[in-house]
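Only one protein chain is missing; all other protein chains are in place.
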Amino acid sequence: MMSKQNTIRRIGILTSGGDAPGMNAAIRAVVLAAHQYSIECIGFFHGYNGLINQEYRLLDNSSVKDIIHKGGTILKSARCPEMLSETGVKQAVNSLIKLQIDALIVIGGDGSFNGMLAIEQHWQGQLIGLPGTIDNDLDGTDFTIGFSTAINTAIEAIDKIRDTADAFDRVFVVELMGRHSGHIAFNVGIACGAEQIISFENFNANDANKKVNEIVSDIKHHQSQDHQSYLIVLAENLWPNGAQSLSEQLKLQYSIDCGTCILGHIQRGGSPVAKDRLLATKLGVAAIEAVLVGKTSIMLGELKTEIEEVTLNDAVQHTKIVAENLVVAHENILALAAQNKR
Amino acid sequence: MMSKQNTIRRIGILTSGGDAPGMNAAIRAVVLAAHQYSIECIGFFHGYNGLINQEYRLLDNSSVKDIIHKGGTILKSARCPEMLSETGVKQAVNSLIKLQIDALIVIGGDGSFNGMLAIEQHWQGQLIGLPGTIDNDLDGTDFTIGFSTAINTAIEAIDKIRDTADAFDRVFVVELMGRHSGHIAFNVGIACGAEQIISFENFNANDANKKVNEIVSDIKHHQSQDHQSYLIVLAENLWPNGAQSLSEQLKLQYSIDCGTCILGHIQRGGSPVAKDRLLATKLGVAAIEAVLVGKTSIMLGELKTEIEEVTLNDAVQHTKIVAENLVVAHENILALAAQNKR
Amino acid sequence: MMSKQNTIRRIGILTSGGDAPGMNAAIRAVVLAAHQYSIECIGFFHGYNGLINQEYRLLDNSSVKDIIHKGGTILKSARCPEMLSETGVKQAVNSLIKLQIDALIVIGGDGSFNGMLAIEQHWQGQLIGLPGTIDNDLDGTDFTIGFSTAINTAIEAIDKIRDTADAFDRVFVVELMGRHSGHIAFNVGIACGAEQIISFENFNANDANKKVNEIVSDIKHHQSQDHQSYLIVLAENLWPNGAQSLSEQLKLQYSIDCGTCILGHIQRGGSPVAKDRLLATKLGVAAIEAVLVGKTSIMLGELKTEIEEVTLNDAVQHTKIVAENLVVAHENILALAAQNKR
Partner (left out) sequence: MMSKQNTIRRIGILTSGGDAPGMNAAIRAVVLAAHQYSIECIGFFHGYNGLINQEYRLLDNSSVKDIIHKGGTILKSARCPEMLSETGVKQAVNSLIKLQIDALIVIGGDGSFNGMLAIEQHWQGQLIGLPGTIDNDLDGTDFTIGFSTAINTAIEAIDKIRDTADAFDRVFVVELMGRHSGHIAFNVGIACGAEQIISFENFNANDANKKVNEIVSDIKHHQSQDHQSYLIVLAENLWPNGAQSLSEQLKLQYSIDCGTCILGHIQRGGSPVAKDRLLATKLGVAAIEAVLVGKTSIMLGELKTEIEEVTLNDAVQHTKIVAENLVVAHENILALAAQNKR
């Protein structure tokens, strides 16, 4: 995937789709590394909208001072329905040409990468994607920028819910983000010692009734052993009608006092943890290096601790699943599993 | 309110109602201070249930080692419907008599204090209440144990929501706890720089439609000034059909993209902030001192930085409102107000 | 203390001395409240240096957007030795006159207030001080802006030290800030359940040897009871040669394995807790109200939960001591005290 361009004078950068902690650290690394090679850096605002509408500003070293630790994105983000139409894509391309952009770096998720794939049809410049989404649902990288912060935010919140659940020997259903993947739910569930994890990896919505029976039986087993609380971690978009529905079923059908918590958008914000700052910094620098050697239509990610590239097409296949060693670990510590094995 | 008892040999302690961060610090202070005067301390589990069922254990200094910083309550808490019947109250009293308890210290909210008022009808021992609830809805104390932690937990969560709201120039409705008081919502709203606070102090459910118009107008004013995000902090049990309903009205009627977050039970948990640890420690010690001088049927609280007592009856009047100086401050910084004044 | 001025068109504001979390919240409140009355707000940078050198900028509502939760100060701070000379003071006054400032609001500690007292000799404008220092060593206010955050930062750090101290059954000496007052040390010590608090309230440097004996005896008492760790919280500028010296004495003379931690400047930074944001907001608004009614040469503070004013002279007397009810509470829970009483 080598482009024909040799001299890079100016790059564009934008953040798109759901914001993720570490996006600022990635912007900073891109700008600082670009500066090393005297490459000018144009930041477009509000995702692809800023590209289409030519809303941008020049980013220099002082633009990215003291942002490595900040949540959100200084370039703002947005969904951009215009990019689904050829008109919108061509406007974006026109801007790139008019502004003499040699390469465009996009930090975002699968929707953002599809935007690049559309631009690719009409533009000769280089296109580099960086995985920025809390959902960790991109192929070609073990972790996306923002994922590690999101799971830490979630475990800190759930540790607090554990306090009140323990005080009342109470059951709680906690719904976590993840769009259509279970990476957040599964990792958070294990890290919180949740008694149940209901995730894409181990649950099919058709089995909801069976699962409820299983949960009720497990809760009773726990209560018989004088255990204190029972946390059910649930991936969003999975249980029929959501967490509230599961809670109510437990209450109405089985008289189990059950609280519900939908963590929601707090998972998107906050100062990025070290892992996300480091990953974002490495990938931001790697993006400039990739641009310099003429790469295009790739996403840079981290696979098995090394910086690797995949095609944008490969990045959006949604085939990445929760690591096997995590699933195995989970099965070997879960009280329910234990109970069944004996 | 002086009791006739002179020698205190054994006290009981329990936590009741919604748990609050700092309850453990209060338990610790009671136990350590009791130890100073060679008073035995019996901890009842699960609120009044442990008293009724005589589920308890002796608490000594080592029982309260390393708990000052822990959320929840080592004595557990619970609602106790039995205390609403005379049968239940008499069982509780029987336990107190049988176990030769000289004084009972209850850490909880208004429901818990009503339990003490019922016991008072049938028991000669001393009854001391300590204000333990995140809602701050007790009279006779400027702050309840747990309130300061709850508002800090909330502002940390809302700071994260601000990140993502800023990234998308987005409106969010955030619903906070408080039962039927606006202390949490109002304090948190100001501390987060929320653009709107909808609380018992400044809103009547009958004016919902008028309020929506006001909000929409204010949002448009903000957007015209290129402001980045707009947070509406809402007290629970106030808006007709809750936060989700307000969000949907903004979306459906006015096409304002609006997120919703119901913070829920994370506000109950977590390690108590310094203020709650200090308040709990002072009140726990004061409870033992009050017991020693024969006080009964009182709640100890902090008023204007001094430890003060009020009768249990006075504590549950629900007359305490958000401090005037806070409301004034709020009115003088709110952009909406500014707009109107000019 | 009424000034003769009636119409306020322009005020100046600066932050001076050691920075404190909440200074930004105070700047924000001043600017937003000034805006309400169409008063122009000039922010001077780097404390009094910016006043002397006329380094400033106009602050409007957008200047203070999204700063309520930020540590440090957007106006920067600095010590300013020039203000100790008449030349420097006159330069400052010249700037105030030249820029047609009607009132100057200074957020800082005692040194900063002395600067205002010097300016008062040469200037007819109004001077309002707001208490901004983590040390809580100003009279006329129960709490200074920054103090609550500093003690929370300290307890979070010490909770971590407790973890490792517990793991090793180890003694630690932790030195806290406070300049020459024990507010931080005493409050933090109680909130952490420290086994020893060595502070201005309960220790004289001449008694160091006696104190060491007392500590060693108490440590042995704890160890005999199988307690896990032993934390000594120490105010800075108090123990002869500091924390390290105490640790070494315990190690060398008594073979007690003792770690040392000097928390240092992390106590100055970080996002302000709710209490500091609220206090700063109330005082910032009150400063504008005071300016409008012609007040001068006062500091605004919070006394017994009310906003009050004191003269700048009274604010810097250093007579405020740790609240009696806290000292009493401490004496009644400390194991050492208990041991002595029995």
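Letters are used for the chains, namely A, B and C, taken in the order the chains are written, and counting of residues starts over at 1 for each.
Note that contacts are C-beta pairs under 8 Å (C-beta built on N, C-alpha and C of every residue); 3 or more make two chains touch, one makes a residue touch a chain.
Owing to the predicted nature of the structure, the values given are computational and were not obtained by experimental measurement.
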Partners of the unshown chain among those that are drawn: A, C
Residue, one of C:14, C:31, C:261 or C:334, that touches the chain absent here: C:261
Chain not shown: contacting residue from A:114, A:228 or A:245: A:228
Of A:190, A:215 or A:238, the one touching the omitted chain in the full complex: A:190
Selected from A:102, A:137, A:166 or A:218 as touching the chain missing from the view: A:166
Residue in contact with the excluded chain [from C:161, C:198 or C:322]: C:161
Contact set of chain A toward the excluded chain (per top definition): 28-29, 32-33, 35-36, 38, 61-62, 65-66, 68-69, 142, 148, 151-152, 155-156, 159, 162, 166, 187-188, 190-193, 225-228, 271, 273-275, 277-278, 281-282, 284-286, 288-289, 304-307, 323, 325-326, 328-329, 332-333, 335, 337-338, 341-342
Those residues of chain C which, in the complete complex, touch the missing chain: 15, 18-19, 21, 46, 70-73, 76-78, 153, 157, 159-169, 172, 259-262, 264-266, 268-270
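FYI, only the chains that are shown with their structure count from here on.
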Both-way neighbours, i.e. chains that touch chain C and touch chain B: none
Relative to chain C, chain with the most remote C-alpha centre: A
Inter-centroid spacing, chain C versus chain B (mean Cα positions, whole Å): 28
For chain A paired with chain B, centre-to-centre distance based on mean C-alpha positions, whole Å: 35
Rounded Å distance between chain A and chain C, as computed from the means of their C-alpha atoms: 40
Residue numbers of chain B (touch at least two other chains): 159, 162, 166
